[in-house]
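A short write-up of the structure that comes next.
Apart from one protein chain that is not included, each protein chain of the complex appears where it belongs.
Now for chain A:
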Amino acid sequence: MRSPAARIGMLLLALMLTALLGRSVWQLSMLEPASDLPRQLQDKLAASGVEHPVTAVLLNFRSYDTLLEIAVLVIAAMAGISMARTRSLEDPELRTSDTLLRALLRWLVPLMLLLAGYLLWAGADRPGGAFQAGAMLAATGVLMRLTGLPLDFLRPGILLRIGLVLGFALFLLVGLASAIAGDVFLAYPREFVKGLILSIETLLTLSIGMILLALFVAAPVNDASEPEEGEK
């Protein structure tokens, strides 16, 4: 892999693929849009329980994709915290004891929490939703952590693990309940659809915030590592 020939080969491959992609995108822009998918989406939007097409696609029409994507996030968080040193959570070196930052945070944290709540609520009829709100929550957590405010729930314990999977678990339970009720997997019953989507989104927001924050906190690598099999 390190040899110059291999490097040049990889470079050529990358260049060829880029050229191919560029030409294809150019051709694609010349094409007439052949799809009637946007029209179908508009037709079915009323039945989806939300008014914003992106949220409808993410949480209703293609909810299985979203379910698995949350699973991917949970996996990333697990892989992260499985390598974390427990002690690093209280690592004083990571703290900044800046009075200005602390004073600023008193204003910022409530505002950011409010904004996260707004983003979550806005997802119903305009851009927003669990992912954006979760990212906002995580950012709040990062700021709090940098100023050394105690975040005990982030210690690798049962609370952290429950928090990580909470949103995913509810999503999954709804899927199971729909299968038991006789419809297909993940089909929401018509009358509860709005409430279900809202509760899934709320718990997802919390979990996504936890996951992103856990990844930030878990950055240092395990010291107490295992030797490779057969090398002791």
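In this text, a contact is a pair of C-beta atoms (placed from the backbone, for glycine too) under 8 Å apart; a residue touches a chain by one contact, two chains touch by 3 or more; residues count from 1.
Here, contacts and distances are computed from a predicted model.
Asker: Hey, which one's the missing chain according to UniProt: "Hydrogenase 4 subunit B", "ABC-2 type transport system ATP-binding protein", "histidine kinase" or "Solute:Na+ symporter, SSS family"?
Answerer: So the chain that does not appear here would be "Hydrogenase 4 subunit B", according to UniProt.
Asker: Residue-wise, where is chain A in contact with the chain that is not depicted?
Answerer: 1, 6, 9, 13, 17, 20-21, 23-25, 27-28, 31, 33-37, 40-41, 44, 60-65, 67-69, 71-72, 74-76, 78-79, 81-83, 158, 161-162, 164-165, 168-169, 172, 175-176, 179, 182-188, 221-222, 225-232
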